[in-house]
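Shown next, in structure tokens, is the structure this report addresses.
The complex is shown incomplete by one protein chain, all other protein chains being positioned as in the whole.
Up next, subunit A:
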Amino acid sequence: MPPRFPGLKQVPLPGGPKNTTYIIRDNYKRHMYAENEVARKALKYLAHNTSLPMKTRLEAQLQLHQMPHYTRPTEIKNRCIESGYGRSVIKEFRVCRIKFRELALKGELPGVRSSSW
């Protein structure tokens, strides 16, 4: 069986406080997507173009389907950059709800403060 993530060790690790396995995997997928983005777009363009002959369109679609799973954008998941938690991640700050509270109370998030009225 071929390796699930070939060349995982060549990709530079993110320099966060805590690198979990899930963060490393997701980081790898992000790098692979960025590498293969142009090729994917070209194949998608060929497949979606109705003015081309049916054979080339089908071939392009098949090639797109045969690309490895780690080059697909749908494989990428937004994770907490502090803890690696995959759920309830706040998009604007890229941290999960727990770390968001911690950082906000410390005053490390600019423009965020606890409400009072």
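Brief remarks on what is shown
Keep this in mind: a residue touches a chain if its C-beta (ideal position, glycine included) is under 8 Å from a C-beta of that chain, and two chains touch if they have at least 3 such contacts; residues count from 1.
Operating definition for what follows: contacts and distances are computed from a predicted model.
The listed options are "Small ribosomal subunit protein mS33", "DNA replication complex GINS protein PSF2", "Dolichol-phosphate mannosyltransferase subunit 1" or "Phosphatidylinositol N-acetylglucosaminyltransferase Gpi2p subunit", and the UniProt record of the chain not shown names that protein "Small ribosomal subunit protein mS33".
Touching the missing chain, out of A:1, A:38 or A:54, is residue A:38.
Take subunit A: the residues that touch the chain left off the picture are 12-16, 23, 27, 30-31, 33-35, 37-38, 41, 44-51, 73, 76, 78, 81, 94.
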